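The complex appears here minus one protein chain, its other protein chains still in place.
Moving on to chain A:
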Amino acid sequence: MSWMNIELVLLIVLPAVIAVIMAFSSSFKQRTRNILAVTGAGIELCLVFSLFLLNFEAVKSSEFFLQFTTGYSNTPFVINFAMDNLSLLFSLIVTAAVFLIVIFSTQYIRDKESRYFALFFLVLASIQGSILTADLFTLYLFIEAITVFTTPLISFKKTEKTTRAALQYFFYGITGGVFFFISIILIYFNLGTLKMAAVADSFALISTPMQLTIIIFFLLALLIKLGIFPIHFWLPRAHSACPAPISALLSGVLLKVYLYIFMRLFWTMIAFDFLVELHLSAFVLDLALVSSLIGHVFALQADELKKMLAYSSIGHIGMILAVLMLNTEAAFYGGLLHIIAHMMMKSGLFLSSGYLLRTTLSHHIDDLKGIGHKNRLVFIAFIIICLGTIGMPPLIGFVSKWFVLLAFLEARHYFGAFVVGAGSIIALIYYLRYISQAYETVKTENKTLREELVSLKVFFKSTNIMKNVIYLFTLLIIIFGLSYQFFEMPINTAIFELLNPQKYIELVLGG
């Protein structure tokens, strides 16, 4: 009932309103629609960023906490929204990435834009919702919403391949959702509440076999959604079938949102000690590491550029999940930093692959001959981002991988350390395969790099906007690689939340 934290609901409602307007915008001029989309995402970003800046002192001392209750606050079944440092960090990086992807897609998508943007903003609304909510049922609702809204976006180009990929994605997404729902039902029948904080308070009261069932179903749901090894095969198909901005959204942003939900569930709601007690944490750790290795190995044999990138995503997500399961402060630091790094790198890679593949016959490696000569500057950006994912020193990929490696070594988990190193080396091989192919033919055009840079002067021409987004991602990767300390404060406060879930629980239940 407080005026104070109304922003939390606005963060969810604003994209929904824009989506509704967008769905009706088929008669708008293209320019109007683009401006509307970019301002909408921009306002969202400004809102989150202002939350960060206005509460800077509170964030710094990790006391930051906003919450909002809809309806009658004295009833037992109100819907809560809560934002702590962890949510703030994720909300901020996700919105920033989505903002850049929106700018890219205003130029990239050339037909049926109104429906595209409607669904895109609905996805943004559900992402924000699933990050901010403090209620299990609302979380389930938003997770399902993400699946439902992204499926048509995957089959945006209507071909047999994309339809198959989308249906498979939908099937596995819904299956994961059903597992999630079973857990929610079990929790409700045992505890009679769906507030995450209340569940956290009394989870220990449930009998041990029941706890095991609940945790296993939650794990199954999230492992399916994250694309961890035994159930990973839908991911490369889905992530490579869709248009480039959607690939960037799925691979760069959505997987991180699921990682956030994983952390919310298994550190805040169900204390991590339960996982250790039930011997599940070691199992998930090994599974994630195997998944990481398999993802990298499969990327070696992928003959399509986007499929290769998707397999590499499996590798990175597995590594992040594994390092989080170590449950030490250093591990969280490495994991969160790599989440940020991977978000930037994978979004950049998918967007630049979308730009590069506009002119080629197909996505197959044989058709990529000479694209390095045709789009020189973009391809150089592509190479730089690739080096970032491999882990070259001045880039942010190196920093985050370094911390992940340190965390594994500190925990004396040598298999994990091996996977990090091996993954990098395998990644080097499969990226080099594509890079050498791109420079296969002899140079034909005589445009020099300098001329290409000069042609950038027309900054807002449609192709240049796409290029500029890619360059921006590249620059961010270089800049943050040099000054990764920038993230130190937000990440440390987020780690504080993970290590002290008691704060979240008390504040939600108390207020």
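What we mean here is this: contacts are C-beta pairs under 8 Å (C-beta built on N, C-alpha and C of every residue); 3 or more make two chains touch, one makes a residue touch a chain; residues count from 1.
One rule holds for everything that comes next: contacts and distances are computed from a predicted model.
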| item | value |
| --- | --- |
| Among "Phosphate transport system permease protein", "NAD(P)-dependent oxidoreductase", "Multicomponent Na+:H+ antiporter subunit B" or "PepSY domain-containing protein", the UniProt name of the subunit that does not appear here | "Multicomponent Na+:H+ antiporter subunit B" |
| From A:A125, A:C386 or A:A438, residue that would touch the chain that is not displayed | A:A125 |
| Chain not shown: contacting residue from A:F64, A:F90 or A:Y116 | A:Y116 |
| Per the touch definition above, residue among A:N34, A:S91 or A:S155 touching the missing chain | A:S155 |
| Contact with the hidden chain (one of A:N190, A:T328 or A:T360) | A:N190 |
| Chain A residues touching the omitted chain (full complex) | 1-3, 6, 9, 13, 16-17, 19-21, 23-24, 68-72, 75-79, 112, 115-116, 118-119, 122, 125, 129, 137-138, 141-142, 144-145, 148-149, 151-153, 155-156, 158, 163, 186, 189-190, 192-193, 207, 209-210, 212-213 |
